[in-house]
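Not every chain is included here, but those present sit where they belong.
In order of appearance the chains are A and B, and numbering begins at 1 in each one.
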Amino acid sequence: MTTTADRYPLPELTGLPDDIRERILAVQEKSGFVPNVFLKLARRPDEFRAFMTYHDALMLREGGLSKGEKEMIVVATSGANDCLYCVVAHGAILRILEKNPLIADQLATNWRKAALTPRQRAMIAFAMKVATASGELGDEDFSALHAQGFSDEDAWDIGAIAAFFALSNRMANLSGMMPNPEFYLMGRVPREKKG
Amino acid sequence: MTTTADRYPLPELTGLPDDIRERILAVQEKSGFVPNVFLKLARRPDEFRAFMTYHDALMLREGGLSKGEKEMIVVATSGANDCLYCVVAHGAILRILEKNPLIADQLATNWRKAALTPRQRAMIAFAMKVATASGELGDEDFSALHAQGFSDEDAWDIGAIAAFFALSNRMANLSGMMPNPEFYLMGRVPREKKG
């Protein structure tokens, strides 16, 4: 184990502020476990709340991108940032949303080889530039998005998600956040139908 | 002018939600002008609120770092990310807080040449690694902070500020955010005494 994982020990649920504990319990109810990002960040309640609010503002916003497309951006840029937690946890979400057990590993390893539509390739290319060389963004990058039917509002969505996970990836790497074992398998096998 | 600066036009104050307009008016009252970051982000009220809340959670938090030291982190890492807005705007804040007209240009250009204490040098070195190669962070980076008297909570503060401005720098580069002309000169000349 990396010792950084032990550096910021996970807090007990009982000691957390009510709103945070309730959010965590709701996630646990829905997922069957508590993703480590919630516990790692909960030790700083103000930062926890801001992080979750920002996340939801971007990821739940109605707009030109589907939820699956947003997670594609997360997985590809997190791969570029060598962020184990986000690649594995958001890889799981992506597989489930897209009902595609292969897409996450493809995007995290080499998005150019992933089975994407031309529109999605343009989206990921723009997101990767925001993630790795935002200072070089120029008109030609926006034009490449427009050519695939994206609006400037879509460009903002794409870029803002890449920007938010630039933060998120760094927090995970800083805090020694390890993905819960459950994430690795989620979305890889067909769910049993409830009968 | 870069056309990206025109891509996301600044909104009119009158059309903004009350809480946002009031925050902006308060800043204007205090500073004498509205920093462009407020207007650029205000077109997306939910993201605006999350951004400002997160910023305040980190930058106003009481802890082992002074306000000036926090701004040193912002200026140095924003320089590494080629973010004009943050270098100029936070450079102004840093000069004022530190009562040092030279430090911001030094940190933005080459932090190794800046007039820093050994403690501050360790702080900036850690922040720069979070900003540019967070996937390679290891025990040796935390040890270098400890050797200068920083705690793990201080390390979180340093890293989290670098992480937040990884987001902020990308939003500025994405949205074509240009620094207000007022920032360039602030903190460079002694204030006239009132009297």
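Basically, a residue touches a chain if its C-beta (ideal position, glycine included) is under 8 Å from a C-beta of that chain, and two chains touch if they have at least 3 such contacts.
Computed from a predicted structure; not experimentally measured.
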(message) Can you report how many copies the full complex contains, not just the 2 shown in place?
(response) 6
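Assume only the chains that are shown with their structure count from here on.
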(message) From the mean C-alpha coordinate of chain A to that of chain B, what's the distance rounded to whole Å?
(response) 24
(request) Give every residue of chain A touching chain B within the complex, in rising order. (result) 2-4, 7-8, 44, 46-47, 49-51, 53-54, 57-58, 61, 81-83, 130-131, 134-139, 142, 152, 155-156, 159-160, 162-164, 166-171, 173-175
